[in-house]
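With one protein chain held back, the other chains of the complex are shown just where they sit.
After this line comes subunit A, so read on.
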Amino acid sequence: MSIVLSNISKKFGQFSALDHIDLEIPEGELVALLGPSGCGKTTLLRIIAGLERPDDGKVLLSGEDKTDHDVRKRGIGFVFQHYALFRHMTVFDNVAFGLRVKPTKTRPSEAIIRKNVHDLLNLVQLDWLHDRFPDQLSGGQRQRIALARALAVEPKVLLLDEPFGALDASVRKELRLWLRHLHNELNVTTIFVTHDQEEAMEVASQIVVLNHGKIEQKGTPTQIYDEPKNDFVSQFIGHTNVFHLENDGDTWLKGSSIVLDNTDGITAHVRPHHIGVEKLDENASSPISLKDWQHLGATIRLELTNDEFKGTAKVIYAEMPSDQFKQSRLKKGDKVALFIRQAHWFNLEKPHVPEAATNF
């Protein structure tokens, strides 16, 4: 089921949670709504679900206007952040709930319900827990039961609110991949909310970056990472060095021989792995030296400082493959030469004038 949101706005008192959101999600996508806390991502998810009404705008599911339909009539499955399993029911009864509350005419027989529920529990690999109560399960198990329960009513859209937020790091890693594979298997349009950019990059086929109730950028993980539209997206996704060339700490970069591929802006965002580092002789005249380094597994992170601007110049982070690091025989305190291979330029010094404000 495709989803179209047009001009959605929502205020809580004076606080504008969502500000004229337009978004199209084609059928079958696995979309991440990504943003810092308080950016409106959960509100947007709840509006798609029908748990919240927008102040303004329309929600179209499969081309039909469903703005005024309540959550029961939207054909969605919702997985809550804290799972919201019915605590007085067994796992089996939890999953069967959606089928048992159907009106008599459309309700399947108890035998079919039993088969469907066991099939779903097998799908999430937890059929052996069917007679347990929710408080006897681990976090990861509850998460999967909540998913099975939402899938029982055969939703056309699956909505997940911070699905991995309350889980241990190891369980989270495992469930991320599992969710992606499950999506490939079921091919149900799926939207999930997260504040973790790594999680969004790893799981989603499309990422929508939100900030202050507005969409900053929408695209595939590759697009978002390689072509960030603005400085917010660039800084929010992955690590990045920010150089304000007009500011004290970074003016030395302008006069230096460090290569920047082009200079069409005032602020440069440079990914650590886009900085090349080469060891120099003891008596070479480079102002930059290696302050410290950390082992991150396949890559090594280098902390570089400019000795001439002690105190004002900030640390530059670079990354290189650990094999290359071993070959280069870099040590702490070594003089190095820098090469910036690629940068994203943003004109931050000019105040950003919104379009609507220019017409007076």
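Note that in this section a residue touches a chain if its C-beta (ideal position, glycine included) is under 8 Å from a C-beta of that chain, and two chains touch if they have at least 3 such contacts; residues count from 1.
Definition applied: contacts and distances are computed from a predicted model.
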The complex's invisible chain, by UniProt name, from "Oxidoreductase", "Sulfate transport system permease protein CysW", "ClpP family protease" or "Methyl-viologen-reducing hydrogenase subunit delta": "Sulfate transport system permease protein CysW"
Task: Quick one: say which of A:4, A:84 or A:245 touches the chain that got left out.
output: A:84
- line: Among listed residues A:49, A:91 or A:304, the absent chain is touched only by A:49
Query: Who touches the missing chain here, A:27, A:55 or A:70?
result: A:70
- line: Where subunit A meets the chain that is not shown, the residues are 49, 51, 70-72, 76-78, 80, 82, 84-88, 97-98, 101-102, 149-150, 152-153
